[in-house]
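Note that this complex is displayed minus one protein chain, with the remaining chains in position.
For subunit A:
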Amino acid sequence: MALKIVKGSIDRMFDKNLQDLVRGIRNHKEDEAKYISTCIDEIKQELKQDNIAVKANAVCKLTYLQMLGYDVSWAAFNIVEVMSSSKFTYKRIGYLAASQCFHESTDVIMLTTNQIRKDLSSPNQYDTGVALTGLSCFVTPDLARDLANDIMTLMSHTKPYIRKKAVLIMYKVFLKYPESLRPAFPRLKEKLEDPDPGVQSAAVNVICELARRNPKNYLSLAPLFFKLMTSSTNNWVLIKIIKLFGALTPLEPRLGKKLIEPLTNLIHSTSAMSLLYECVNTVIAVLISLSSGMPNHSASIQLCVQKLRILIEDSDQNLKYLGLLAMSKILKTHPKSVQSHKDLILQCLDDKDESIRLRALDLLYGMVSKKNLMEIVKKLMLHVDKAEGTTYRDELLTKIIDICSQSNYQYITNFEWYISILVELTRLEGTRHGHLIASQMLDVAIRVKAIRAFAVAQMATLLDNAHLLTGNMQRNGICEVLYAAAWICGEFSEHLENPIQTLEAMLRPKVATLPGHIQAVYVQNAAKLFATVLKGQEGNTDSTAAQETSQLMIDRLPLFVQSANLEVQERASCILQLVKYIQKLQQKDVEVAEEVSALFAGELNPVAPKAQKKVPVPEGLDLDAWINEPPSESESEDEQPKAIFAKEEPKHSRPRHTEVDEKELARRREARKQEQANNPFYIKASPSSQKVYQDTPGVEHIPVVQIDLSVPLKVPGMPMSDQYVKLEEERRQKERAEKKKKEKKKRKEKRSGRGKKQDSGPESEEDITPAHMVDIVTEEMPENALPSDDDDKDPNDPHKALDIDLDKPLADSEKLPVRSHRAAESLKSPAEDGDVESAAIHAPKKKNGKEKREKKKDKDSDRKKSSKHKKKKQKKEKEEKEKKKKKKHHHHHHHSDGGGEESVQNGTVEDEEPLPPMSNYCLLAENSYIKMVCDIQGNLQDGSQVVVSVIFENKCDSFLKSMEFNVLDSLNSKLQRPEGSGPHDGLTVPFQLPPGVSNEARFVFTVQSIVMPQKLKGTLTFIVKNEDSSTHEKLDFKLHFTCTSYLITTPCYSDAFAKLLESGDLKGSSVRLEGVNMPFHHLLARICFHHHFSVVERIDSCASMYSRSIQGHHVCLLVKTSGQTVSIDAKCDEPTLLGNVLDEIKQTFSQC
């Protein structure tokens, strides 16, 4: 037994530290998860111990595990404990853990406010630094509001180390609590001229960041920044400022003109690539915003382009990439300057780095002209063949299409060439962009009438060779082009040379393996083709041909009638019936062709994609009004089966297909074999064929040879796009010659496809005329379509809230919240209230709900709200709170959700009902100049320390300065004074108070015995300074250390609580309160709030509560209520303390 105990303590001595944990994880590679779960169990044990060193070690390990992806949110409270350690070693670990693990929804963050405030004002700069760093990671709107004032004060700290951090963190505070921006801005602006360069650059940093998001509010700072820019030698500061100017110039064009010169100077002189890059970017941005009215800027652009060329030519991939990136920005406004570097860009297409190739591709988009389009696309097509990865190839494909189709096919002179490019692209294996090619084919065929005959011929060939496209299931994406091919052949069937052949191709059994929507188009267009064929055949004397065609349809269509796809099925059965009827008529020798074609008469015009949206709503039509009475809720359920029905998936076609009965299959197989035998062109399966197509059970017997497509597909009759390049060249030469001739004859004959007039410079772009009379049909738009609208700013952008006018003078209402005694503040007039309200609503328009709530909370704490608002808010808060409570109970964290500490911070959190707001700040002393309220809290870490937070409020119109706080020490309690000062010296209050301002200072006292309350006499001396005079004043006060102030809200588990009571070490005492007229939970809230207890458990009208003194005394309460009588049974290991605490509780309730 004894051995066991010894062993246990040795184990504890050798608790795993972080290194052991890391080593352990590395040694348990196989069963890492298991090992870590045992480690977590150990950590949980360690966290239960009182020793803060052990806890800190455990938290450190948890931080590591968190990085490995383990959930450590359960230890959030322990992290807070370690954060509040007085030892820097542990505090540092606690803050690190918090900054890694906490996020806005971590609820214990609420508990940290006081601790962070304490650390911020710590005399040790590293405590402050660690708190600021941590805060930068987990600052919440609550924390930002509560600590804004403290951080603002730190911006004027004596140490640049702190000032720098405080300035930087202010930015995060602004984001979370936009109301702090206006009050803090003047000081932030001051920091632009801080003697320490680090602080200065931090301030530049923050202001530039703010200004970049909402430039218009910072225009007035432009001269200051201009001065900084021309004087600073710090590249970083320069980059920031330059970026800021980039944001300002669109608002103030004059600034742009002024900027160009210093920027070009920098570009010439700097050796730092990052600065050069920034300057070039800004010059581009400035020039874009100035696009007109700058006479001299072509020189600047030229300079930029030259510098970028140097970057692109550099061997460093990074510079190359950035150079191309910046080049593409210039391209948008000054394409000509970039186009002269085409050689370089094309060279980059061969770069080994894919990301660079992609950038170069982007640039190509803007470099094409009528003259070079074919050449560039030819080059790209070569790349398509070479490309290894499908992603890059797909990218190439889309780029080719983008380049060709840009600005309404502006650069395409020969659409035959384009169609053949598209056809060539269809042999891309595994591309995802089949639909893109398809839509291009459709678009061109519909809109360029002259090309239809050619397009139809190409599409017919495609349809004929459809098996090549659909042969491999992996290439599914590409079969989309068949959709376009089928539609084009059907719609423009009058251009087909051999419509019957195409019709046959469209009705092949294999079509049934295509996706449903494509089959549907096949069926529909087969009908159109059928009409065309009939028309041709009926003209002949031989009527059997027409009847054979009908028979073909009747033979093949049943395959589609069986399709599982509804669309296919429906169209197929309609058309089948139609054809059967036609056949009947044909048998009676009736001429039907006219009537059949009439079914598909009329031209289809292209409609602009936006057309639907642009149809104006007729006057007097309310689209939101109900046409009928809205259906009742229950009816919607009836609709459900419908929805399921409509959700039919096209893929179902296959299983359905197999249902074709065996006989039929056998018959078909036989027929097919027969056909194959007779067909000399049929390619028989050979043993060497790489991959036999075997996917659809119904067609598994059809041997299809995989065709190796690395050899470019050359179908006879399908001209290769390359030919066109040559042809085009010849054509152009011829044209040029002709033109010259014409010019000689001085006969002006203007021809231009799109009505462009041009003076004939030698070989100018516009000299090139299209090969065909191209008639690009413009897309139809509805009449009186509205002009383009769109693009709003992102409503979720957090920076929107920071769009705040900074030049307006500060209003009283905008002061940063300082912890203050609420009762002391005067009520603001309702008019002012309304103003504040509306300002708050207008400025940060797009706030999330949470922030809004915070704001309300805050206002309430300042008592600027009308009572109506208040009730609403409190209700909301109550709900929230109850939710939290539930959650906490679930976790068995019975610490009165937040406890007293938090309620001090948030002020309103505790008043969960329309209950008068509570505050632990009580009046210390007051005269006509100044008012002091204070709150006394024990120090968790040090059993002999009490911290007194005093808020000083300047009540007069004069400036208060040189405040000195002094207390007459007693034997038991002493004010902590800095080393070297005498026992009667006062402490200087670290701030001055302008009129109407309040601020808080903290004083630490050491106490020996805490069992008795005591009072200390003290004096505050200060100088009241007027414009003309200054007087010395003093104010006496009595500091009352109640026993309650030695108690610290400490959560306690119910089982631990039970053990404590059972142990028998505690002495009991009880007290009865009569005439307490308040709900039980208010009563509990009051005890928690004013006396630092936490609720362990609550059952109906009975609750157990717990608290602990700074010296570790346990105080347990059992509170019962019946009617207006409340009885409190209490136990504590120190009877005197308990007696005093109970007296104080009694006092609290006798006052209300």
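Throughout what follows, contacts are C-beta pairs under 8 Å (C-beta built on N, C-alpha and C of every residue); 3 or more make two chains touch, one makes a residue touch a chain; residues count from 1.
Throughout what follows, contacts and distances are computed from a predicted model.
Undergrad: Just by its UniProt name, which of "Phospholipid:diacylglycerol acyltransferase", "AP complex subunit sigma", "Coenzyme Q6-like protein, monooxygenase" or "CCT-beta" is the chain not shown in this complex?
TA: Matching "Phospholipid:diacylglycerol acyltransferase", "AP complex subunit sigma", "Coenzyme Q6-like protein, monooxygenase" or "CCT-beta" to the record, the invisible chain is "AP complex subunit sigma".
Undergrad: Which residue from A:240, A:556 or A:1086 sits in contact with the chain not drawn here?
TA: A:240
Undergrad: For the chain not shown, which residue from A:218, A:245 or A:277 touches it across the whole complex?
TA: Checking each option in A:218, A:245 or A:277, the one touching the absent chain turns out to be A:277.
Undergrad: Would you mind spotting which of A:31, A:71, A:193 or A:805 touches the chain that isn't drawn?
TA: In the full complex, the listed residue that touches the missing chain is A:71.
Undergrad: Tell me, which residues in subunit A touch the chain that this view leaves out?
TA: For subunit A, the residues touching the absent chain are 18-19, 22, 60, 63-64, 67-69, 71, 73, 87-89, 92-93, 96, 99-100, 103-105, 124, 126, 129-130, 132-133, 136-138, 161, 164-165, 168-169, 171-172, 197-198, 201-202, 205-206, 209, 212, 233-236, 239-240, 243, 271-275, 277-278, 315-318, 320-322, 352-356.
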